[in-house]
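Take a look at the structure below.
Showing subunit A:
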Amino acid sequence: MSNIYANSYLIIFVFLCLGVLLPIGALTAGRWLRPHVPDEMKATTYESGNNPFHDSRVQFQVRYYLFALLFVIFDVETVFLYPWAVVYDQLGLFALVEMIIFIVLLAIGLIYAWKKKVLRWM
Partner candidate 1 sequence: MTFLSLLVFSPLLGIVLLMFVRKTDAKMIQWLGTAATVPPLILALFAFIQSGRGFRLEQLDEARDWVRLTDLPFLTDTAYVIRYELGIDGLSLVFIVLTAVLATLAAVASMLVKTEKKGFFLWLLALEIGMLGVFAAANFVWFFLFLEVTLVAMFFLVGKWGGFERERAAYGYLLYNGLGSALLLVVIAVLIARTGTANFALLHEMLHNPVAQGQWIAPLTEEGRRWLLGGLLLAFAVKLPAVPLHRWLIRVHVEAPPPVVMLHAGVLLKIAAYGMIRFGVGLFPDEFRAFAGAIAVFGVINVLYGALLALRQRELKHVLAYSSVSHMGVVLIGLGALNEAGIQGAVFQSVAHGLISALSFLLVGVLAHRMGTTDINRLGGLAKAMPLFSGYLLTAALALLGLPGMAGFVGEFTSFLGLFQTKPALAAAGALGLIFAAVYSLKAILDITFGRACDRQEAVVGWRDPQVSAASLGELQGGVVDLQAKEAVPAFILVALIVAVGVYPQLLAAPLDAVVETMMNGLGG
Partner candidate 2 sequence: MNNVWQSDWSMMAPEWIVLAAAIVLLVIDLALPSDRSRRPLAWGAAAAAALAMIATAAMIPAEPASILHDTFRLDAFAKAFKLILLAGGALALLLVAEWEPKEGSPHRGEFAYMMLFALLGAMMVASSGDLLTLFVSLELLSVSSYILAGLRKTASASNEAALKYVINGGIATAIMLFGMSYVFGLTGATNLGDIARRLQETNEPYMLALAFLLLLIGVSFKLATVPFHMWAPDVYEGAPVPATAFFAVVSKTAGFVLLLRLLVTMFAAAPSEGREPSSLLLSMQPVITILAGLTMIIGSVVALRQRSLKRLLAYSSIAHAGYLLAGFAAMSWAMIDSLWMYLLVYTLMNIGAFAIIAHIVNETGSDDLDGLAGLYRHRPLLAAALGLFLLSLAGIPGTAGFIAKLYIFIGLVVTEPGHYVLAAVMAITTVISYVYYFNLIVQLFFRPTFTAPLGRLPAGLSTAVVLCALGTLAIGWAPGLAYDVLAQFGHFGDFLP
């Protein structure tokens, strides 16, 4: 059993290596094959023809952050949901009630965000 455990992660590690090696290999191979004649125009930022004006690191709309916050909350809450789901059979009715309360609270949170116009994109 522990062997399976170890081996599985070994495999994952191997896949990681492969996943890194492929692009590196390909790109180095490309370096030998492809031409390399840089010039000014090539190195400029592309802005549909017109010359790039001021820095493009524009300040994002705040709504991006708001969604990020929501994501953090809801995504992490699943941390409780998954274990519960896995052992649901053993837990019985009480767990159901508990989790329904939990989900209702989550829903209230969602409704709150909804009402406060956080979910409005435009």
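Candidate entries met the following condition: all candidates are chains of the complex that A comes from, given by their letters.
Keep in mind that, in the parts below, a residue touches a chain if its C-beta (ideal position, glycine included) is under 8 Å from a C-beta of that chain, and two chains touch if they have at least 3 such contacts; residues count from 1.
Only a predicted model underlies this, so the values are computations on that prediction, with no experimental measurement involved.
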In-complex contact of subunit A, chosen from 1 or 2: 2
Residue numbers on subunit A that touch candidate 2, as the complex places them: 91-95, 105, 108, 111-112, 115
